[in-house]
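As you look at this complex, bear in mind that one protein chain is not there, while each of the others sits in place.
Entry: chain A
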Amino acid sequence: MNGPTEAQIDNCAAEPIRIPGGIQPHGALLVVDPDTRKLLQASANAQALLGDDLASGTLVALDAETTQWISDRDAPSLLQSIAVNGNSFTVSGHHMPQGAVLEFELIDGSEARSLEQVFPKLQTFADEILPLGDPRELGAAVADQVRAITGFNRVMIYSFDPEWHGTVMAQSSDGVLPNYLDLRFPATDIPAQARALYALSPLRMIPDADYVPVPLVPVMSPVDGQPLELSYASLRSVSPVHLQYMRNMGTWASMSISIVVEGKLWGLISCHSEGPRRVPPQVRAACNFVAKIFSLQISAIERGAHAAQRIQLKRRETELVARLSRADAMAEELERNPDAWLALANASGAAIITEEEIRTAGDTPGRDSLIRLAAFLESQGKDRFETDRLSTLWPEGSAVADTASGILAVSISQLYGSYVIWFRPEVVRTVTWGGDPRKSQDAGERLTPRTSFAQWKEELHERAVPWTAAEVESADDFRNALINFVLRRAEERAEMTEELERSNKELESFSYSVSHDLRAPFRHIVGYAELLTAREDSLDDKSQHYLRSIIDAALSAGRLVDDLLNFSQLGRTNLEKTRVDMNKLVNEVRHSLEQDLVDRQIDWQVANLPPAWGDGALIRQALANLVENAVKYSRDRTPAVIQIGGESVKGHTTYWVRDNGAGFEMEYVHKLFGVFQRLHRMEDFAGTGIGLALTKRIVNRHCGTIKAEGAVNKGATFTFSLPEGGKKSDHA
């Protein structure tokens, strides 16, 4: 069961509480034109309370100081004693666009005496509470003090949570009124506009819930024809709903003082008494002073606690980041330091989710849930996301409430849904409400305050201990550190890429110079040897053999250089992919080999091949290498059987070339595709040992795969597979 929702709140919100058109009867109110000092408006009771002089609009009864204050629009608010019509009043005043507003309250003798006692008490109070570091203790001291100087039956310190539900965190009571300590009141009890007014004007008092409001005469301001704005008037009449609420609670007088911490309404000092009770303005001012001290103290305590936690968390963060910066893999290092990682946000579980991996520490939801949670976080589109009740925002969260009722997540990449997330488990709590909050307002009935204040217990499920501001800031800091870390890594990678590019360039110029400087001498050797052979017909057999060997050696060295260059160029040139007719290609390859096959008996078994997708010239070279190999290694067979087949399966076309030749030992299969790796002796089978490496490189550049199977003297099968239709990109 959840608390009342926003939709249930605020039937009262439409009420014009700032312009009620009347005041409470425990004082009189005048509105005076600051320029002419003419009376603009007066409460209907002004004449009776203050006498004819004032009511008639002449204002002669006011003393010089008050008169002076009226004329000065920029003067701060007024609070002083004044004798009018033979009685002592406290007059308070504030300037409004509609005129200077003066409020008069009678002072009787006993009040004057109690006032004298208030200030020494305040002095002692201030000294006593300064060392208190616990908000509850502090609240209790404040409640005691306020009760002592006002005489209310019960003074409660009421603090708001982020949803504006209030909890009675301290109470001072003489036992006359019920004990509400630790009870919780729904946000609907104090509607948003009332809260706004509380923040604006810190103190309001209702001495008698049964009062009859006193209208203003005239009702509308002569200045602008609007009702008088009474936001800052302490005599302002209150909403009948509020009065009904008070009577329902069994309190006939109330006073509340706002506690504003760091500009935000933090809570209220809420005073009640069973019977009517009026607190004179000076005492109210003293209460305001107490509330101020309380606000400052709370602020100091919260700042202190925050700072202490920040320092502690920062130290942990610094240690962890230092460790991360020395590590190669960030996510892995986090997983290696689970305690430090969890401690960063006082969490019981943590996970890092990146495009590549998921790593965790402590108690976290399962992998699948984490992936879906990351998707949810991505949909929120925030750099940081925190909640103590995940399931209310993400329905799937109910299933993982035991580990992830609370999450604090930071995004660590702009591009991918990468997050570091801390988790807190469900902590089932019982909250005692001052009445069932669900019944606070009935939908059909307008402005009906709730009537039951009987305690109502609610069990809160799928909630975690909320994240503190310090923990949230810690997560933010950590996020920044990680992003810097990731950025630095990216820079390092870029540097490495540069370095690679540089050495690639060097290799390129090396291969270029090889192509010129190394090929030429081989060409020359072959050329001169040939010239010599042609010139000297009479050379003996031995000399002829030597010359032949020189030519062969230089030729094979030249071929090696050519092959090497081929191989190195393959990585640099672009692929021109088209649909390749493999049947035609096999025919061409066979045709080109024909010269070598004149005295060979070969049984060709070529199936109908599916077309391939790729660079025609390169695929031709790959296939030619395999077919040449098959021809070469089957030369001892009569007949040699060479099978070529292919099929198209699941987005790939696969081709194989099989022979019944010399084969190879499977033990060495991994060496087959390496550059200069030969499995046979040079004199048995010629070749530079680059052909298969070249073939593999061609296949790989097409994002394909190649494998070989064979057995000694039983033949070999080479199979390569290429992706269809150019769906995959070309990884150079």
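Simple rule for what comes next: a residue touches a chain if its C-beta (ideal position, glycine included) is under 8 Å from a C-beta of that chain, and two chains touch if they have at least 3 such contacts; residues count from 1.
Keep in mind that, in the parts below, contacts and distances are computed from a predicted model.
Engineer: Quick one: the chain not pictured, UniProt calls it what, "Response regulator", "3-methyl-2-oxobutanoate dehydrogenase (2-methylpropanoyl-transferring)", "Fe-S cluster assembly protein SufB" or "Sugar ABC transporter permease"?
Structural biologist: So, among "Response regulator", "3-methyl-2-oxobutanoate dehydrogenase (2-methylpropanoyl-transferring)", "Fe-S cluster assembly protein SufB" or "Sugar ABC transporter permease", the name matching the hidden chain's UniProt entry is "Response regulator".
Engineer: In the whole complex, not just what's shown, which of A:G349, A:P365 or A:G558 touches the removed chain?
Structural biologist: Considering the complete complex, A:G558 is the one touching the chain left out.
Engineer: Who touches the missing chain here, A:W341, A:F522 or A:W656?
Structural biologist: If we include the chain that is not displayed, A:F522 is the one touching it.
Engineer: Can you say which of A:Q569, A:S648 or A:N713 touches the chain missing from this structure?
Structural biologist: Here the residue in touch with the unshown chain is A:Q569.
Engineer: Over the whole complex, note the residues of chain A touching the chain we left out.
Structural biologist: 512, 515-517, 519-520, 522-524, 526-531, 551, 554-555, 558-559, 561-562, 565, 569, 573
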